[in-house]
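One protein chain is absent from this view; the other protein chains keep their places.
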Amino acid sequence: MKLENKEFGFERFADEMAKLKKEQHFDYLVTIVGEDFGAEEGLGCIYIFENTQTHERCSVKQMAKQVGDDYVIPTVCKLWADADLLEREVYDFYGIKFLGHPDMRRLYLRNDFKGYPLRKDYDMDPAKNMYTTEDDIEVDTTTEWNLTADGKLVATAHKLFTDDEFVVNVGPQHPSTHGVLRLQTVLDGEKVKRIYPHLGYIHRGIEKMCESYTYPQTLALTDRMNYLSAMMHRHALVGVIEEAMGIELSERILYIRTIMDELQRIDNHLLYTSCCAQDLGALTGMLYGMRDREHVLNVMEETTGGRLIQNYYRIGGLQADIDPNFVANTKALCKYLRPMIQEYLDVFGDNVITHQRFEGIGAMNQEDCINYAVTGPAGRASGWRNDVRKYHPYAMYNKVDFEEIVLTNGDSMDRYYCHIKEMYQSLNIIEQLIDNIPEGDFYIKQKPIIKVPEGQWYFSVEGASGEFGAYLDSRGDKSAYRLKFRPMGLTLVGAMDKMLQGQKIADLVTTGAALDFVIPDIDR
Amino acid sequence: MENKESYFGEIGSAFKTLATGLKTTMKEYFTPKSTEQYPENRKTTLHVAQRHRGRLVFKRDESENYNCVACLMCEKACPNGTIRITSEMRTDPETGKKKRALLNYQYDMGDCMFCQLCVNACNFDAIEFTNDFENAVFDRSQLVIHLNEEVYKGGSLPNIIDGGADWQVGTFNTKTK
Partner (left out) sequence: MFDFSIVTRWFDELLRGTLGLGDFGAILIECVIVGLAIIIGYAVLAIILIFMERKVCAYFQCRIGPVRVGWWGTLQVFADVLKMLIKEIFVVDKADKLLYYLAPFLVITASIGTFSFLPWNKGAAVLDFNVGIFLVTAISSIGVLGVFIAGWASNNKYSVLSAMRAAVQMISYELSLGICLISAVILTNTMQISGIVEAQTGPWQWLIFQGHIPATLGFLVFCIAGNAEANRGPFDLAEAESELTAGYHTEYSGMGFGFYYLAEYLNLFVISGLATTIFLGGWAPINIGIEGFDALMNYIPGIVWFLGKTFVVVFLLMWIRWTFPRLRVDQILKLEWKYLMPLSLVILVLMTVCVAFGWTFTIA
């Protein structure tokens, strides 16, 4: 959607935001985009909201107020819980201090990093950005910033933990964090008291890189975020660019993209169910899923040429037409997979031990899920209807018949079942489309140098584990002025603290497995 | 759970699910396995998708001529600076027209992220990706390839360009012969 930003001004900002949530029911904060609007305008943020009753979206633009050398904006993390990490991200990249935010630490970059790299005046000289081999500074205090009545910025220090607390670092190298995630966990015996996520161990600065890449070049990076949702990620990026350029796609492209997205979703969910089994120590259950995922990848590879890095969508269509055997293979795959999904349930999902381990673990009710922006299957397990495919349809999703899986308990068991049921729905979608792929172009020819007209757009797709969005601010150049992705996993990790307080350390692993996050997607 | 089962009922239904699990694994114990034995099967039952992006090669016709005119489109398209092209202007002695001629097409596979942007950018159908994937070497310098000098005649494996052995959904080529 093209963004039409509301602006409130610094003084009215806090009140208006509270009204937005409480009176107008915009209670889902999709993302906060930090942006350097240029030398005249300065730094600011764009907040994107969704009304969870009507699924209407709106955006708010707020410029930061300059206080001496610092830039400040009042925090909204008391209104929307997911703003906690999102504001820290903005602080990390732009140095905007959020007034009243209780924990203003860097999120992705090292504590000893100098400067704010996404500001336009950041010095990119390689000599000044050498990678350090020193150990990072460990901080155990954090800062809260506030403005006094006479307009001065004051800092208040908060302790992260007391001296006699037993702190275990789960990660960054840990078998069940699914990548390099570090969860600093305060324990009381086996009980979890508090979790501080530390991110950025695989931060590659993709958003910064995108600002110097041409539009086609940015595409190559999306597959490398959540590699299990590679197709959907790229779908979001080509989607936002195509929408901004007003490209009309042929039916064939839309059909193939929908099928590919769903194949990718099955791929992800197979890996998810496998990893759930593995994190609970059922290695056999894991390998059954991995075996069948191999077939999904084989089918995709024949057409896309990739297994993990799919590299299939491009601006204006697809990289290549489908493989001649694609239709037959996909049908055979659907036929093969249906009974297999039952097998995962037999060996793992319906097992009494699994139920004991999953039921009531990491539970979060619908209200909190919305507040923490726990999208995707994890949120739907609590009853929150948030499927982007249903409420903001793209490609063929408004023409196919599928059910949005919504469960009620919001615990790990329901998250697991939600994934299982979604696999059946994906198979339904594929089977509806696969026989009817219309003739037509698989690629609408574009100019050699792609330029996007001026404006701001946000386009989101339903990734395998949540809403994945791409925000594009174009100034009419051949590369983006600002490209920001809404990662699926960031809000999930942000909600883990809330989910796990008072539960056992073994449940941390279970909850992490059932949430389904992939670290490269969080870190970007 | 609302309808609390009895102590024994709980045990009974628990045992049922455990038995289902045991039955499933025992069934799988006797089903065909899924391991494909790679180095052993590389010349026999290995299948590699034709579209798999293994490495970049020059397309050549029967008399081994390539299409590259050194227009630099691929070099500009590459996000990683993988491709380096050097060329010079030559005058055709017959027509007297000036024409750019390729001197060296250097492709550093070690930097390549196989995004296919160079192929998309090429207007002369001069380059393509092949599915020849056995590119491991002991020295990074060996990954720097000069495509104009090399006449690519298929990879280390026979028939691999056509995809190798047949493949079917739901099965694995577990045999090595």
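Worth pointing out:
Note that the chains take the letters A and B in the order they are written out, and that residue 1 is the start of every chain.
Here is the rule we go by: a residue touches a chain if its C-beta (ideal position, glycine included) is under 8 Å from a C-beta of that chain, and two chains touch if they have at least 3 such contacts.
Quick caveat: nothing in here was measured; it's all calculated off a predicted structure.
By the touch rule given at the top, the unshown chain touches A, B in the complete complex. Considering the full assembly, A:Val168 is the residue among A:Val139, A:Val168, A:Leu308 or A:Ile449 that touches the omitted chain.
Among the residues A:Thr330, A:Asn351 or A:Thr491, only A:Asn351 touches the chain that is left out of the figure.
Of the listed residues A:Gly281, A:Pro324 or A:Pro438, the one in contact with the hidden chain in the full complex is A:Gly281. In the full complex, the hidden chain is touched by chain A at residues 166, 168, 174-176, 190, 277-285, 287-288, 291, 347-348, 351, 353-354, 356-357, 504-509. Against the chain not shown here, chain B presents residues 11, 18, 21-22, 24-26, 28-29, 31, 33-35, 37, 174.
Just so we're on the same page, only the chains that are shown with their structure count from here on.
The mean-CA centres of chain A and chain B are about 28 angstrom from one another, to the nearest whole unit. Considering their complex, residues 13-14, 17-18, 20-21, 23-25, 28, 34, 49-53, 73, 77, 79, 113-117, 120-121, 129, 131, 167-170, 172 of chain B touch chain A. By the touch rule above, chain A contacts chain B in their complex via residues 213-214, 216-217, 219-220, 284, 288, 291, 294-295, 298-299, 301-306, 309, 311, 314, 319-320, 323, 329, 332-333, 336, 343, 346-348, 350-353, 355, 448.
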